[in-house]
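Removed: one protein chain of the complex. Kept in place: all other protein chains.
Lettered A, B and C in written order, each chain numbered from 1.
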Amino acid sequence: MKQLTEKVLAFRDERDWKQFHNSKDLALSLVLEATEVLEIFQWKQDQAAIDGVALERKQDLADELADVFCYTLLMANDLGIDLAEALKTKIEKNSAKYPVDKAKGSDKKYTEL
Amino acid sequence: MKQLTEKVLAFRDERDWKQFHNSKDLALSLVLEATEVLEIFQWKQDQAAIDGVALERKQDLADELADVFCYTLLMANDLGIDLAEALKTKIEKNSAKYPVDKAKGSDKKYTEL
Amino acid sequence: MKQLTEKVLAFRDERDWKQFHNSKDLALSLVLEATEVLEIFQWKQDQAAIDGVALERKQDLADELADVFCYTLLMANDLGIDLAEALKTKIEKNSAKYPVDKAKGSDKKYTEL
Partner (left out) sequence: MKQLTEKVLAFRDERDWKQFHNSKDLALSLVLEATEVLEIFQWKQDQAAIDGVALERKQDLADELADVFCYTLLMANDLGIDLAEALKTKIEKNSAKYPVDKAKGSDKKYTEL
């Protein structure tokens, strides 16, 4: 991940784009890219239609997920957040919020368990 | 990243949640988590206010970015996408779309360069 | 709609909130409220589950749709856009993009018809 972050930063620095990248606009861009992932599944309602479009547009999905990942890495870098550590910490928190014996097989929110 | 994906998958498998995770709902969840990052910056308009809230709520930002990363890893895994490769490929595509000599210091879309 | 816009503006003016409402933050808030509508349907996959939660949480849906509508009215007002006219114009544009004989019963984008 360090190597990927460096690649993304090099791309940005070559274009002198850091000036546009305040955290609010990075967050805004993260949302825009995430909705481009979601748009691929618009109006696809049953499992077959969802799986079908996922297969048919796999390259588009890879591109859009890469965009999401790119902005995630940039935000984490600019805010001084270690993304790998943050994920491990969050999994621990979620493990406490959703204990296996209560959450197993349930789609309920932790507030309803 | 392989190790992180495994952690996320282990969390999901222990809770038997794969059944809820079709790609459409993962994409939907990715959007919801991305908007939770964005919400932190709502109504913050100048640079000082943006930087102030980013500092003050750094742990919340780490948690929300971790959620975004978590769903990105899950989707990539379920769709058979190598996220690191996808990012490298996307950077190459963007380098072609935004050549340094045209894009340097500009916030224009590639269609307007 | 004029009357509703006036109610929303009165609410804002009494609180002196116009100062926070630049168009970018109104658009951001519109997205946040729209995702609160969407969140209600997270993990609901078949028609019965979707209809079930829509019935069970009808008041929440009314509240969230009202928030979306509220920001839509505020943005239109601040930008000098007549929302009713804009909708009529957009329906005409969409009628041209999606002619009945081609679009009937199809979930394709106009670019694919």
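The definition used in the following text is that a contact is a pair of C-beta atoms (placed from the backbone, for glycine too) under 8 Å apart; a residue touches a chain by one contact, two chains touch by 3 or more.
Model, not experiment: these values are computed from the prediction.
Among A:Leu4, A:Leu32 or A:Leu79, only A:Leu32 touches the chain that is left out of the view. Contact between chain C and the absent chain runs through residues 1, 4, 7-8, 11, 14-17, 19-20, 22-24, 27-28, 30-31, 33-35, 37-38, 40-41, 44, 47, 50-51, 54, 58, 61-63, 65-70, 72, 75-76, 79-81, 83-84, 86-91, 93-95, 98, 100, 103-105, 107. As for the chain not pictured, it touches chain A at residues 20, 22, 25, 28-29, 31-32, 35, 38-39, 41-43, 45. Listed for chain B, the residues touching the missing chain in the whole complex are 28, 31, 43, 107.
FYI, only the chains that are shown with their structure count from here on.
Between chain A and chain C the centroid-to-centroid distance comes to 25 Å (mean Cα coordinates, whole Å).
The distance from the centre of chain A to the centre of chain B, with each centre set as the mean of the Cα atoms, comes to 3 Å. Listed for chain B are residues 20, 22, 28, 31, 35, 38, 41, each touching two or more other chains.
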